[in-house]
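Inspection log for the structure reproduced underneath, given as structure tokens.
Yeah, one chain of the complex is gone here, protein chain that is, but the others are all in their spots.
Order of writing sets the chain letters: A, B, C and D. Residues in each chain are counted from 1.
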Amino acid sequence: MLTILFDGIAYGMLLFVLACGLAVTLGLMNFVNLAHGAFAMAGGYVTAVLMNRYGVPFLLTLPLAFIVPALAGLVLERTLYKRLYTRSHLDQVLFSIGLVFMAVAAVDYAMGSQQQMIQIPTWLQGRVEIFGIQVGLYRSFIIAVCGVLVVALQFILTQTRFGSRLRAAVDDPRVARGLGINVSVIFAATFAVGSGLAGLGGALGAEILGLDPTFPLKFMIYFLIVVTVGGTTSITGPFLASLLLGIADVAGKYYVPSLGAFVIYTLMIVVLVLRPQGLFARAR
Amino acid sequence: MQSNTADKVRSALSRRGRWSLGEIAFWLVAAGTLFFLPERHLILNEIAIIGLFALSLDLILGYAGIVSLGHAAFFGLGAYAAGILARNGVGDPLVGLGVAAIAAAILGFATSFLVLRGSDLTKLMVTLGVALVLGELANKMSWLTGGADGLQGISMGPILGLFEFDIFGTVAYTYSLVVTFVLFVLARRIVVSPYGLSLRSIHDNPLRARAVGIPVNRRLVTIYTLAAAYAGVAGALLAQTTQFVSLDVLAFHRSADVMLVLVIGGVGYLYSGLIGAVVFKVLQDVLSAWTPQYWQFWIGLILVLIVLAGRERLTDRIRALWPRSRRSLAADSPQPLQTTTAREV
Amino acid sequence: MSDLLKLSQVSAGYGEAVVISKIDLSLKPGESLAVLGRNGTGKTTLLNTIIGVTRQRGGTIMLDGQDVTTTRPDKRAHAGIGWVPQERNIFKSLTVEENLTAVARPGAWNVSRVYEMFPRLKERRSNLGNQLSGGEQQMLAIARALVLNPKLMLLDEPTEGLAPIIIEELLAALKRIIRGEGMSAVVVEQHAQKILGVTDNAVILDRGTIVHAGSSRSLIEDPAALEQHLGVTAKKKPARAAAH
Amino acid sequence: QETVKIGLILPMTGPFASTGRQIEAAAKLYMQQKGDTVAGKKIQLIVKDDTGTADVTKRLAQELIVNDKIAVMAGFGLTPLALAPAPLATQAKVPAVVMAAATATITEASPYIVRTSFTLPQATVPMAEWAAQNGIKKVATLVSDYGPGIDAEKAFTSAFTAKGGQVENLRVPLANPDFSPFLQKVADAKPDALFVFVPSGIGAQFMKQFVERGLDKSGIKLIGPGDVTDDDLLNNMGDVALGAITTQHYSAAHDSPENKAFVEAFKKANNGMRPNFMAVGGYDDMHLIYEGLKKTNGAGGQALIDAMKGMSWTSPRGPVSIDPQTRDIIQNIYVRKVERKDGELYNVEFATIPNVKDPVKAAKSN
Partner (left out) sequence: MAAALETKGLIKRFGGLVATDNVSFKLEQGARHALIGPNGAGKTTFINLLTGVLTPTSGQILLEGEDITRLRPELRVQRGLARTFQINQLFPAMTPLETLGLAVSERLGGGRDWWRVIGSKREIVDEIVEIAQRFRLTDVLDERTSNLAYGKQRLLEIAVAFACRPRVLLLDEPAAGVPEAERHELLATVAALPRDVSVLLIEHDMDLVFSFADRISVLVNGALFTEGSVEEVSTDPRVRAVYLGESVDE
């Protein structure tokens, strides 16, 4: 029972790690970036290549799995994405899906279509017993990283001026500019961080979810579910939503395996019908 | 002065209903392909079907502003309805179309209540969820649907008891094209009517729409149901002309592709779906014949370029071929979709 | 003293259309200017061009001796412009207080001082932007421009939607700020009578060009000009509507 | 010079792309080795990507038949992709050679379908027999919830219970990133072995989570058809895969001169990629077509399908033949265990069950 709870939490955290970058770009910047998964994939491949080709230790690859996609995000933002903020969401969908297709094919070309494996360090392998429940070390590690991320992001967004400036810039970029907010810098920085977080998520998730060129498409739905169910106005929303979805999914599959596949979708539909702005959206 | 203005008003309003040369040419060319491109009838058939499917999405997205990432639910249901019917001995294609339309319309009506509220993102995800659940159901109910192996043993009778489907796809294409055309004419009629205008107004500003007495929810439910029926017919066409149905009629990529097709074509003037289908399918066919492994890269690049080059400007230009859609009177370029519909008063 | 703001031959518009053309204007520090004109003559466009959110087609804009013609709006704001847009454009997902703190810059006007000026805002400090009444939004828009501590305020119909008593206070405050603290202001107004009592100078726009310029005082005393350009019949009480 | 066209329809993009890649590489390798002329005619291979979508497969097949006038079509990565064009094969009398799809019933969909890969029951039933003979009493099965998975589950369950074993069935959704709830259920059930069938890409993920949960240490043996330990991925999986016991018709480590040559040439042509059971299906299929065409002097249609029936040869996987009745392949099934060999992981064969026919059809005809 408790093991299931733990597994659910861990799975939820994994979802969050993957989706929090999207919570930033879609949720806060209101940019429909379906290419989120491509940045996550980039992070995963950075880690895989560094570990498998150059023998870099796992932990050391993580900062790079953040930085490389963040830089890529920054470059793309400055050159391409920035032209699309003012466009319709449909344009954004088309554009970012185009990028996904390109990324999928390019990675396939460069790295091959097979699964990439990474070997996590031995001290993260295996399980220990805490309070009588078996917990996987790697999953605990993810939970810890995730906790840190949530606290840090929440702090930046609610306690600093950066957060309110960002939301102001999203609400009305034209007027925000006219009131002295440097919208371009804020967007670029946020986008880069969002991409970096995606990359980090990809690197952390590769061990459990696998990594191949179709990654961005395969997991797109999950990212979107988390962000939508959580509501797009905060970071805590998607965080709590990930927890809820993770636990419900794992518990559902454990107790009623025959309906396992329906749990997450039905939960999403029910939540969204009852609370169209997301479960944890700010009151409007 | 008075009558002068009245004339102008009248002509501005009824301009939208008239068929233009561009439109007539479009359909003549479409009909011409029956004779000029005999080897391409198979892919043309697919284009016609996808075009109809995208047309149905255009009815809700382009006119009523309901985004959907689960439109395949209706397509798939229509396909299965027609397929199961044909497998169980009712081989008449038109009966199949009718049943598929009704089945999809019922599902559309039932699920329309889920998409009345919430932001675009919410609608995307709810519709997606419906399609995914339906896909899982079809997988689970393999006694009826054949599950992952697909539905086999479909044998179609001749259309109207006269025309047998042939291996060249000519009858299939003719059939799909005619059905698409008939449904297009109907849709065209609908969107230039007062009812169609009210849909656009809801898209634009639901709060104000209510304040001029438009029963917003009821309008949305009807158009969603109608669009579902259209999608069901498209699905049925696919099932009947390929005589096979498998789970991927309900798959996510089906919904996503139709969305791409529609957006490429330009959303909101009915031809968008048809033109998008032609562009997308032809590109895909050419590119994947050229590089079966990496064609996606080039499709992706083209999508990116289309957007960067100003997709809306491109499609506006196509739109300009239709006089009724003069800039100001067009079902205009999509407004930036709002993430919140809660408009403050 | 040199000009704080100087427009020479400024044209601007949207898309293909040129809305204002060849505007010349100048404003000294501590000076104020009323911009009057009928609907759609380009008043808003003029202000938006000064802050830089409308595409400028020609001419130059100098701010405090610097050519800012190609400067980004946020830089212009930093250089000392505070803007109250016509449609208020409150940031809807920020609270009242966040609306202020997000843009505030150090100076004499801080959040608590604007709360003193508009106590109503203080009461509503944690309401989200879209949970405010029309008048409250207008107050917030003005307050938001003030906490930028600008040298030059651009006010687009600032009294719109405010209760008479608040208008009275606002105009008095404007007067005080302009006279007392040496802030400059460009004010677009529909109520010619009211604003002319506050500003030093006035221009009247018609179809994108300046058709009248002069001191406010002279304009008040020139009912013919008002009548001609604005259609305002000074101080005449209109007859009650026919049905009464 | 006349040309004979072969239409090769495969999923080259999307989630099943690696299937397509392996097969295409193998087919090209064969043509490169054996030349592109058969019976005085030039062989032309036309590769099409069906993206793993059945109606596209069908349309491509139809176009190939109608426009390109192919003599034979081949490929078909998944069951529905093979079933969709089956009526066409019948109607146009064009042989269709299935290189990958593994559901037993496929060859019954048209008398023009031959299969050079395998059927799932063919690989599964020997697994059940081996398990029963090796002291395994209680097995939990865990399969992906789709056609082939259910096939595997059924075949294993009936064969294993027939031998007196006990089985508990679990199914996981096809799109399922996290196996933890299912593995926990397995842990609770404490079986002697876990029989698993998931599509090969997901296999690696599964293996990792299996070990992460410590199930290997609690003495649960991992058994199944060879998909989980796909040769293509096996080496990258790392130590987690060690000890898994599987039954299948092909291992890259199969010890025969034909296989050594095949593996070497394949790796060389595809910068180091190891051939897997899909590749060998593709390779043998080209062999079958070549030999068939030789017999018919380049003619396709009924003559070709007749020529293929009953053909036998030595494939890299060992001796094989085409069952003239069912048009399915008859081949050896090997029991293998993942071991480290020369620093790399391989499925090392340690027992052989010779000349296995598809058990489903065998049962029917009895």
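Convention: a residue touches a chain if its C-beta (ideal position, glycine included) is under 8 Å from a C-beta of that chain, and two chains touch if they have at least 3 such contacts.
Since the structure is predicted, the reported quantities are computational estimates derived from the model, not experimental observations.
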Chains in view that touch the one left out, judged over the entire complex: B, C
Option touching the unshown chain, where C:Gly134, C:Gly182 or C:Gly214 are the choices: C:Gly134
Given C:Glu116, C:Glu168 or C:Glu181, the one touching the chain that is not displayed: C:Glu168
Residues of chain C in contact with the chain not shown: 14, 38-40, 44, 86-87, 120, 124, 131-136, 138-139, 157, 160-169, 190-193, 230-233, 237-238, 240-244
In chain B, positions touching the absent partner: 2, 5-6, 8-17, 189-190, 192-198, 200-201, 203-205, 207-216, 219, 327-329, 331-333, 335, 343-345
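Just so we're on the same page, only the chains that are shown with their structure count from here on.
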Central chain (distance from its CA mean to the mean of all protein CA atoms): A
Residues of chain B whose C-beta touches two or more other chains: 136, 139, 293, 295-296, 342
Overlap residues in chain C, where contacts from two or more other chains coincide: 92, 130
Parts of chain D lying in touch with chain B, wherever the complex brings them together: 10, 12-14, 17, 20-21, 47-49, 51-55, 58-59, 62-63, 65-67, 79-80, 83-84, 86-88, 91-92, 103, 105, 109, 145-148, 150, 173-174
Touching residues on chain B, where the partner in the complex is chain D: 39, 42-43, 45-46, 136, 139-140, 142, 147-150, 152, 167-169, 238, 242-244, 246-249, 251, 253, 288-289, 292-293, 295-296
In the complex with chain C, residue positions of chain A that touch it: 161, 164-165, 167-168, 170-172, 174-183, 233, 282-284
